[in-house]
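My structure is below; once you've seen it, I'll send some questions.
Rest of the complex left out; these chains stay put.
Lettered A and B in written order, each chain numbered from 1.
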Amino acid sequence: MNTPDENFAALGLTLPPAPKPLGVYKPYLIDGKYLYVSGHGTVREDGTLIVGRIGDTMNDDDGKLAARQVGLSILSTIKANLGTFNRIKRVIKVLGMVNCIPEFEKHPFIINGCSELFREVWGEDNGVGVRSAVGMGSLPGNIPVEIEALFELIE
Amino acid sequence: MNTPDENFAALGLTLPPAPKPLGVYKPYLIDGKYLYVSGHGTVREDGTLIVGRIGDTMNDDDGKLAARQVGLSILSTIKANLGTFNRIKRVIKVLGMVNCIPEFEKHPFIINGCSELFREVWGEDNGVGVRSAVGMGSLPGNIPVEIEALFELIE
């Protein structure tokens, strides 16, 4: 059985830079065995943001890739601050927020882009937590997806 | 004083089937004394979903009933997995998300449909937790209400 770090390496993906706060908040906070992660956005490898509204300027597949990119930015925050994905025992909770037109209905498909990434890193059981995937009226900088998460650390 | 199971039985209500995940997430997760419940939707007894947008295709009373149905689907997830409502000590937190037109203002009235159900099952004090009741831009499958919750288990 591989470690989360080995699982991530096997994916051959590159992490974007860990995002700096865009306001008065911390990107992450540790409270005992809990790792809270602030709402993260669609940071690309070059530090720019994927922008757009799903159902308007972006289609479903673009949106799912955007959610995967949000997952990568969360992984980047973890890697930059904890040094390893191995310190995380499991995903507890994900709140997946989608910037889309009012008629959009496939929020779970979009947020799977992040959830499948977490599952690839931490596995079928530990990589999957509870979740809500919902449609917002708007998101900062017109990013298509923002995700916040709660993880359990290995004590 | 009645148990939560007795309280629920006295209501004479029927639980819908416990919803299967529509994506990569778990319907519930236990972490020590905490029971996290994923965003649940408006599952009817026959397994279909109530759909519609409040202020558009649904009125306030329809919306409140839809929120009650979400509450029943959360109860169904609890019953199917924990076997009893008696293992829950209290409601800690509810996030009530309403799919409505931008002019809608009565989100607390809608989400009371779920909160009153929880109060009937676990009582005036333990059945009532903190809450936010807010308006989304859209919800999966155009359901009118989605609710996620955090409960405390009896240790």
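Following the convention adopted for this analysis, contacts are C-beta pairs under 8 Å (C-beta built on N, C-alpha and C of every residue); 3 or more make two chains touch, one makes a residue touch a chain.
Predicted model only: the values in this text are computed from it and were never measured.
Here 2 identical chains are displayed in place, and the whole complex they belong to in this file is assembled from 3 copies in total.
Definition applied: only the chains that are shown with their structure count from here on.
To fit its Cα atoms onto chain B, chain A must turn through 120 degrees, a value rounded to the nearest 5. For the pair chain A and chain B, the distance between mean C-alpha positions equals 25 Å. Within the complex formed with chain A, the residues of chain B that make contact are 22-29, 31, 36-39, 53, 95, 97, 99, 102, 135-142, 146, 148. Taken together, the chain A residues at the contact with chain B in this complex read 92-94, 98-109, 111-112, 115-116, 119, 128-138, 152.
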